[in-house]
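One structure, pasted below without further comment.
All protein chains but one are shown at their positions in the complex.
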Amino acid sequence: MIGTVKISAQSSFGLSGYWAPLEENSTLMNSYEANPENFSSLKDWGLSFSYGGEFSNTPTSSLYLISLSKQIGRHFVSVRYTPGYQKDFIFNNGQSILIHDSTSQALDSKYTYKELFGFGYSYKFSGQFSTGFSLRYFKQEFDQESVEPVFSDTLYLNRFSKIDDINFWRADFGFNYLPSKYFSFSLSTINLFNINESAVDTTLIPYEIKKSKGITFGLSVSPAENFDYNFIYETTNALQTGFDISFNIFNGKARIGVTGFHDNYQSPFIAGIIPAISFNTKFFGVSLSGVKYFSNRNIQHTFSEFTNEGLDNIINNRYSYDKAILTVTFALNTIAEKEVQFLDANIVRDIYPTMSDNYLNRPFATAKVINLTHRTITIKPSSKIEGINEDRIVSPVVKIGPKDTAEVSFYTIIPQSYDKKKTGISFVNFYITANNGQPDDQIQKPILVNGINSWDGKVINLCYFIKRDFQFSMDYSKQILSRYKSELDTMAYSISIFYKAKILFNNFVKELVYTANPTAAQDYVQFPNETLKLKGGNCDDLSVLYSSFLESVGIQTALVDYKPQNGIGHVNILIDTQLSPDQARLITDNDSKYFIRKNESGVDEVWIPVETTSLTNFDKAWQLGSEKFNRDALDNLGLAKGSVEIVDVY
Amino acid sequence: MKIVKSYIVVFFFGLLLFIFGCDNPAPTELIQDNSTQESPVQVQVLTKDTSNEYYSNGFDTTGVATTYSGTSDVVTISGVKVTVNNITTSSSLAQAIFFDKSHPVHSSNGGVMSYLTIAPGIVKFNNQRAAKILYHLRFNDHGIHRDTILGYQYILSQNSAIPFNFDYGSAISFQLDQMNGGMQYSFNIPTPEEITGRVNLTGKKVNGNLNALLEWNASTLSNTKVVEIILGVMVKGTNTSYPLYKLSANDNGKLSVPPKLLNEIPFNKYDRFVFTFIRQFIIHHNEQGNDLTVYSQSIHSIILNIP
Partner (left out) sequence: MKSTLIVILFFCAGIISAQSFKVEKVIGNVKAQIGASENWSQIKPGEILIANSTISTGEKSSVSLDGNNIHFVLKGSSALPLTNLKKMSLDQLILALAMQDMINAPRKKEEANSKNTAVYGAEINGIKEPFVVSSNFGVQRLNGAVQLAESGFKESAIIDAKETFRKYPETSKMPNFRIYFANLLADLNLNEEAYDDFKQIGSLKLDSDQKSDVAGKLDMLSKKLMKN
């Protein structure tokens, strides 16, 4: 009776034993057996070779495995070529040829089982959770010698090989969960999908690799520093268990471990052990492992035994010999070692897009960073605000001492073309780069990006509203002034500035119908064209409007910031008439309506205060402006006490 | 720079492993314990030249070899069954041939093909006297068909006056009384169990997938270890048969013919298979310096159309 009970061999058996996936452990790169989910903590490229010998009656040595892996962001891919994952069986198949009545030639068969190559992929959702799959290609070659007659002039017999290939793909899926440094859990499938080529010769079915389905549970705990306990159980009633001890030596980590394995297919209960010793540095790892079976492996097996039991696992079965494996792993880091790391980042100022170069002079965010190296490094901070910056904006470099922390400031540039009126939350990515082109670390924070009309309430920042859309103001002002061309042309040049200011005021005032409550919409400033369109605004909007018109035709202005007393602040403007103090009487008989400031070349000039919210006429506005200025700024020493500030518009 | 260096190291390391690491892991040799129900089979070619239909090595469809090369004297007793179209006919045959070693028969290239035969006296099987009949040798000598009479042989068959009956699983006595006061000797020849074969022929020659599973009644006495099966073919439209191969298998009742042996046959010339199951004893006697080979055999030939 063919086909008794089919029992399963270990699926998770690996030549280097079972190792905890708790931290960087290069031996894991090899194993789709215990690690079908392709978990890895590798940083970039990895290349690994396993070479070893088998202690059969005539010892052989072979290249067991070459694997190449690469981490790309959260993705990890690996491929492996396993020329040494092969098991051959040779037996006489019962046929023979009799030649010349006497000599007999026996015909042999050779059944070869190979795992040729594999492919693995995994995705890290976080530092704690990753999932992935592996695909492995198996080749089964059934080579049976047989006789073949040749009918030519004479009839004779030839030996020929009848080769049946029955190959298949195996796909498995799993995930890894590492809730802490000291604990890891994995779950994966065994023979989840097998994509078969079916056997043409049905007599070969008993000899195909068994593909029992199951699930593997892996568990590693690190109860003490430098000690890991590992356990893996397969629902096909196989298990591996072991521990490893590690210690730091020669700038690397040495590890000694032993894994025992059990399956239903081999005896004794613990069929064998895999002692292993490894040494890893950041750049390479070497491990020497052995597979020692507790039963005698150099015994004769019969073909009927093979027929009845079949084969479950290529590298670990009752026919496997003791082995010694040397694995060398190289980690080729084109990604440089992380030299600097963020501890935290804080947004210190919300973004007001109109106040563009404000962020060039003063940081909008700061971050604490730590130098991970033992030397002083220079780091280049940069940032990119989504929706505002197209490229990373580099902030000034900072030097940090060995193992030191430093506060880094981030500056930014807001393009003139930014024109979103809506305020919203965006994200800013902060980067720090040490010596290399690639950032060593990055961190993302939400940031409030205001609409272009938003204002932080600082009068100095109204300048940005004055300067934005300057072309509009220039066109508007010139168009008005051109109407008074003849008057202005016949006037002494010295007082034409004053008259231009007066004409502009008296003209735009005609188009405005209201002054908004100064307590309303304090954080919202209209651009000049908007104020005209809306036919009014509050003191900020009107000061911006008038200043913008004046500045656009080369008349210097300053904003007077009457800081909030009892909660209400106020803004109006000062105009540089460019008149000398002696010429002041050309425009007024009242010397309290002007005051003197030095210009850039140190020459005294006459400045006049104008109240822009007075939508009557220029003279009234001037009168109101100077009364308020004299009282609040001068007589009450507001300027000296800081309750009034003159902010020059540049 | 450091990175480039390490790449180079890795590359050479890999190369070295490739060059020196190309052994395969040691294979496991399994002992053939004939776990399968089928017999191991030994194949031998019988007819070396099938292009000349006049060539014969002496077998006919009954499976009885009628030509012996003459290295020793021969006694043959056969129980023969022939099945054609599911109709089986039985017959028995006893035969004795004695060679004169001083008169070899040469082929044109000088090789000894056989010897002339002599008729030394009276031959009896189960106390019945065998008839003396001419013994021909037909052979192909460099393309020339030759038929030579070598002398006499002794034959006793069902067609004899007193029919000869082959008793299976029993014994048949043999007796030679030489003329002219020559020596006289006798002995009993054991007979094998009767063999009855069955051929399960599947597939089609046009598809090249002919398959023959041969079954027979396995020996119960275990005094015969081996069964020989002669696989032959018959020329289209004639009764000329050509034995092609001799398959030797353990006498355990089952054998699968290696398919190539069937499918490679040039079917344009042949339209029937002949499977001849032979269970036999071969006994060597030395009687007063003369070698005597005794064949005691049960034969069952089955003739089937090639599907």
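Brief remarks on what is shown
By written order: A and B. Residues from 1 in each chain.
Criterion: a contact is a pair of C-beta atoms (placed from the backbone, for glycine too) under 8 Å apart; a residue touches a chain by one contact, two chains touch by 3 or more.
This structure is a prediction, so every number in the text was calculated from the model and none was measured.
Note that the absent chain touches A when the full complex is taken as a whole.
Among A:K162, A:K368 or A:R597, only A:R597 touches the chain that is left out of the view. The chain omitted from view is touched by exactly one of A:Q266, A:S287, A:S496 or A:S626, namely A:S626.
When the missing chain is restored to the complex, the residue among A:I270, A:I443, A:M474 or A:L639 that touches it is A:L639. Touch with the chain that is not drawn comes from one residue among A:A516, A:L532 or A:I555, which is A:A516. What subunit A contributes to its contact with the hidden chain is residues 514-518, 556, 558, 568, 576, 580-582, 584, 588-600, 604, 613-615, 622-624, 626-628, 630-632, 634-635, 637, 639-641, 646, 648, 650.
Methods note: only the chains that are shown with their structure count from here on.
Subunit A meets subunit B in the complex at residues 47, 49, 51, 54, 56-63, 66, 83-84, 86-99, 101, 104, 110, 146-151, 153-157, 160, 283, 300-308, 319, 321, 328, 330, 332-334.
For subunit B in complex with subunit A, the touching residues are 3, 6-7, 9-10, 13-14, 17-18, 20-36, 38-45, 47-51, 244-246, 248, 258-261, 264-266.
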